[in-house]
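I have placed the structure first, in the form of structure tokens, so that the comments after it can refer back to it.
What you see is part of a larger complex, with each chain still in position.
Here the chain labels run A and B in written order, and each chain numbers its own residues starting at 1.
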Amino acid sequence: MLLPNLRTQVFEANLDLVRKGLVLSTFGNVSGFARDEGLIVIKPSGVPYGEMKPEDLVVTDVHAKVVEGSLRPSSDLPTHAALYRAFQSFGGVAHTHSEYATAWAQARKPIPCFGTTHADFFHGTIPITEPMSDDDIAGEYEANTGAAIIGALDGMDPAAFPAVLVANHGPFAWGPDARGAVENAWMLEAVARSAHLTLGINPLAKAISVPLLDRHFFRKHGKNAYYGQAEIKE
Amino acid sequence: MLLPNLRTQVFEANLDLVRKGLVLSTFGNVSGFARDEGLIVIKPSGVPYGEMKPEDLVVTDVHAKVVEGSLRPSSDLPTHAALYRAFQSFGGVAHTHSEYATAWAQARKPIPCFGTTHADFFHGTIPITEPMSDDDIAGEYEANTGAAIIGALDGMDPAAFPAVLVANHGPFAWGPDARGAVENAWMLEAVARSAHLTLGINPLAKAISVPLLDRHFFRKHGKNAYYGQAEIKE
């Protein structure tokens, strides 16, 4: 079997979606990417998480063509593939139906940065895609979803914005590997829920200032980070 | 005992209401219908789920007349019977008191299709019945509830709208069998909750476009479906 380690990692990351309460029923999917080999490992389509086995995962190339596996890959595979082609740093992609992030996507609102927890993980407003045109929906819908996400990240560093909301659909998140993608999907949900509660108290709540945003984001990211136990950078 | 298999199936489907968190106390009820025999199997009235035994279920004809069983059937039986008489495809009906679907029913609002998860299961706005007239309430109330549901489905395919809200009351859902009815009641609740959260973020949220609705609904339904592992249809 191809890529046994990546297969295990992606299998565990998919189950992690369930443990973290980020998916309903058979929805949601995680993939991992072996960039050197140009191969994606992804969840099969519509298989219940409780019944899925590691060998059910599907291996495809970066154009979503199946290379190994007897089941159909997740129908969202072309979205994942588009992201791996566009961004060199992506090693894992997660698509969830987490409740609050999905609600923001359905409300067609980007998530403002209302607090420092948000700023610890996302360097500002979490973007939302433009609604797709009727032609894009009728055509290669899943690939065009990928293009919409890429468009929403235009001019931004995807490591500083490790998730995007797809309008009227739900969130996609990413990271250096499948596990990191799920971690970011989970942080996104926490931030989305907190922002929802904030609006319930103050519908006119405002985003934090840029200096506060920068202070928190760079406490945890970049060469001057001083949170946690990482080696001291010079 | 009549219909032992259907009895087991309906018994399990009733317990599934509890496992899925769709009912409070003794409320809610599921029935199954053996169309060839013209017999309904339904939960007894007001018996706690934890104490109910398979032999407590009641068998009736399609006019709600008891055929077998020593307990009273659910007081909502005439509603179930009306639905089985009206729709050839119904093999199971579930009535729940699930929290968010009930809140929409109490708010007297149909549930708009705010997102693709909704569109995966319901082909548009989930309908709500017209309030019943005082005469209908004073008369054969439960049978008239069935008539109100049938009215709300006028001109629609009940397989594409597998649930309806009864105004000021709560949801009824159906399917090819009792288990399928409970599955649909559960999806309805997920959709109702998500739509509630969406309104909390954007009280002016709008329904998705018809092309996006169709794209998602027909990814999972009909001859061109391509979600899951079903045999490829020609």
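One rule holds in what follows: contacts are C-beta pairs under 8 Å (C-beta built on N, C-alpha and C of every residue); 3 or more make two chains touch, one makes a residue touch a chain.
Computed from a predicted model, the values in this text were never measured in an experiment.
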item	value
Number of identical chains forming the whole complex, with 2 shown	4
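Simple rule for what comes next: only the chains that are shown with their structure count from here on.
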item	value
Between chain A and chain B, centroid-to-centroid distance (C-alpha), Å	34
Partner chain B, residues of chain A touching it in the complex	24-27, 44-47, 71-72, 75, 97, 99-100, 102-109, 131-132, 134, 137-138, 141, 168-170, 196, 199-200
Complex interface listing, chain B residues touching chain A	114-117, 187, 190, 193-195, 197-202, 205-206, 208-209, 211-212, 215, 219, 226-229
